[in-house]
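Yeah, one chain of the complex is gone here, protein chain that is, but the others are all in their spots.
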Amino acid sequence: MNDAVEVKTLIIDEQEVSARRGQTILEVARENGIQIPTLCSLDGLSSVGACRMCLVEIKGSNKLLPACVATVYEGMEVTTNSERLQKYRRNILELLFAERNHICSVCVSNGHCELQTLGQQHGLTHVRLPYRNPDLHVDASHERFTVDHNRCVLCTRCVRVCAEIEGAHIWDVKGRGIDSIVITDLNQPWGESACTRCGKCVQVCPTGALFDKSKVGADHPKYPDFLPFLNMMREAQ
Amino acid sequence: MSKLKLATVWLDGCSGCHMSILDMDERLLAIAEVVDIVYSPIVDTKDYPDAVDIALVEGAVASVDDERKIRKIRAHTKLLVAMGDCAITGNVPSMRNPIGPQAILDRAYIENASAQPQIPCVVVPQLLRVVRPIHEFVKVDVFLPGCPPSADTFHAALTALATGVPLDIPALTRFGA
Partner (left out) sequence: MNIEELEQIAESVRLENSRYDFEVNVCMDLACMSQGSDRLRDELVKAAEASGKKVLVRRTGCMGPCSSGPLVRVDPEETLYHHVKAGDAEAIVSSLGGDPVPALQCDLNEHFDKQVRVVLENAGHIDPEKIDDYIARDGYKALLTALTEMTPNGVVHRITESGLRGRGGGGYPTGLKWGTVAKAGGDLKYVVCNGDEGDPGAFMDRSVMEGDPHRIIEGMAIAAYGVGASKGFIYVRAEYPIAVSRLTTALREARRRGLLGNGICGTTFNFDVEIRLGAGAFVCGEETALLASIEGRRGTPRPRPPYPAVSGLWGKPTLINNVETYANVAPIVRNGGKWFFNMGSERSKGTKVFALTGRITHTGLIEVPLGIKLWEIIDVIGGGVPGGHTLKAVQTGGPSGGCIPAEMLGLGVSYDALMAAGSIMGSGGMIVMDDTSCMVNVARFFIEFCMTESCGKCIPCRAGTAQMYTLLTRICEGQGTMDDLDLLVELCDTVKNASLCGLGQTAPNPVLSTLKYFRNEYIEHIVHKRCPAGVCNIQAPVEVLA
């Protein structure tokens, strides 16, 4: 295949951009300073297209595509921020806030939470849906970390980072639908699992669901940016 | 121009929102130029007045008493402002929802009582099964999230509401702010 075919030109939000074959819409948009909201996707991990925050419209198709997964093609016309998309994103955020017990005021991640920030960015001042108030537990059996299921959005970043980067695959998802929950090992307490204590899951968790015990009640920003660098170093080897 | 009638109400919350209002400090004087506080925990009025222009409601609806109050307030208020996360999301008071009111009452009045453990049946209003935000009971006009919303947020919001200029709330505050 010659190089010309490897380069695609497309339009994102009325802006002409070029891309390499195989790039996702999200990558290309970011390279060109166009912001598409994301939650489950994280630079350095595989994409699963689960949260649906990054859905974009493609001209000529009535199907919305997740920008974090969908790859570009020649002549594609992408709209990332229509009123309809914004409405869906707000609805998704409302669904998340109502799904579990996100009490921002008493969360270690208050002020550093991706869910909270997305809510603010999308003008969410209240949730119209009834809160579900599920009875969920907090597993503090690990000597260094805690998982608080009340704040989990099931993005599966922890599952992916543990399996794909750390290679331990301690995390997975149990149950179906609204009863889904992340588990360690075969649903053993985290502290009794084969966890390597690397803490990567804590750093990639977008909310206060996974946190470092030494940070309880304190400012707990997370630093997931190590991932792309780690991958770069590994590839260089 | 006559002054706007302002009420502030305290349902199931920690009074932090009211503290934050007081934190406006000297700016309260400027606010007082345009509003009269006709009902509030900080003024001595027993009954909710008939015609209130703006009501700031702190706290979630947690008891039959709260529910009765919020319906009455709505009926007599032009502009209802849900102030703070408790009023808007249920917040900390709603943390009892997954386990129910009985567990809370037992813990407070039985397990932790040193003498005569018993759950009071007078004075303390009956708790609702779940604590819910006020907009699940009545129509709310403005939502001011925050725990508590800062004094600056209150100042900007009250000024805008009193003068009728548009208000960009997400730029001022958020859940947990």
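To keep things simple, chains are lettered A and B as they appear, and every chain counts its residues starting from 1.
Just so it is clear, contacts are C-beta pairs under 8 Å (C-beta built on N, C-alpha and C of every residue); 3 or more make two chains touch, one makes a residue touch a chain.
Note that this is a predicted model, so its numbers are computed, not measured.
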Which of A:L95, A:L136, A:C198 or A:L230 contacts the chain that the document leaves out: A:L95
Option from A:L64, A:C113, A:V147 or A:A209 whose C-beta touches the chain left out: A:L64
In chain A, positions touching the absent partner: 48-52, 55, 64-66, 69-70, 87-88, 91-92, 95-96, 98-99, 128-130, 132, 153-154, 172-173, 175-180
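The working rule: only the chains that are shown with their structure count from here on.
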Distance between chain centroids, defined by C-alpha means - chain A, chain B (Å): 34
Complex contact set, residues of chain A against chain B: 97, 101-107, 110-111, 116, 119-121, 123-128, 130-131, 133-136
Interfacial residue positions of chain B with respect to chain A in the complex: 82, 85, 88-92, 94-95, 97-99, 130, 132-133, 135-136, 140, 143-145, 147, 169-170, 174-176
